[in-house]
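Please read the structure below before turning to the comments.
For this view, one protein chain was removed and the others were kept in their places.
And then chain A:
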Amino acid sequence: MLRKVVLFIIIAICFVLQSTVFQALSFANIAPNLMIIVVSSFGFMRGRKEGMFIGFFCGLLIDIFCGFYLGVYALLYMYIGYCNGIFQKRFYPDDIKFPMLLIGASDILCNLAIYFIMFLFRGRFDFLYYGRSVILPEFVYTMVITIFLYYILQKINQKLEISEKRRAKKFDL
């Protein structure tokens, strides 16, 4: 229960920040993608199931406030969360290189999917341009934010796991 409340608060804060503050702080119309950081990091910290559900809710939120049709982003983010969950076994909390690699890959994959679904089919073939002016800058900006946000998320997750363990022990006794 505590985990659900905390997760909801994290998602809400990240969504609100991304849609307001980071849009104002955008460089050349490019803002970082906080949602992908949350989905991806909880995916590989907590496994496929939790990654999947967090992805679904983050995506649904984006669908409601800025999507075309309900469910498109939900589907996309859900799969990103699930795929990150596959790498849970390889995850060690102290190593930042592997999480950054995963988050970066998730961001690029997400944008590639959006490009293919929503741009290529409408006849926008200049992939190199979009790669250079949208996907790459967003990747760089997201990576910079990841360094800070990932530590916060990881600390929160550790605290949650400790309190869950303690509670489980109490239950056993």
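Criterion: a residue touches a chain if its C-beta (ideal position, glycine included) is under 8 Å from a C-beta of that chain, and two chains touch if they have at least 3 such contacts; residues count from 1.
Convention: contacts and distances are computed from a predicted model.
**Student:** Between "Phosphate transporter", "Spore germination protein", "Cell shape-determining protein MreC" or "RNA polymerase sigma factor", which matches the UniProt record of the unshown chain?
**Tutor:** The chain we cannot see is recorded in UniProt as "Cell shape-determining protein MreC".
**Student:** Kindly state which of the options A:Ala12, A:Leu101 or A:Val144 is in contact with the chain not pictured.
**Tutor:** A:Ala12
**Student:** State which residues belonging to chain A touch the missing partner chain.
**Tutor:** Missing-chain contacts on chain A: residues 12, 15-21, 23-24, 28-31, 33, 35, 48-49, 52, 56, 60-66, 68-72, 74-75, 78, 82, 111, 114-115, 118-119, 122, 124, 126, 129-130, 133-134, 137-138.
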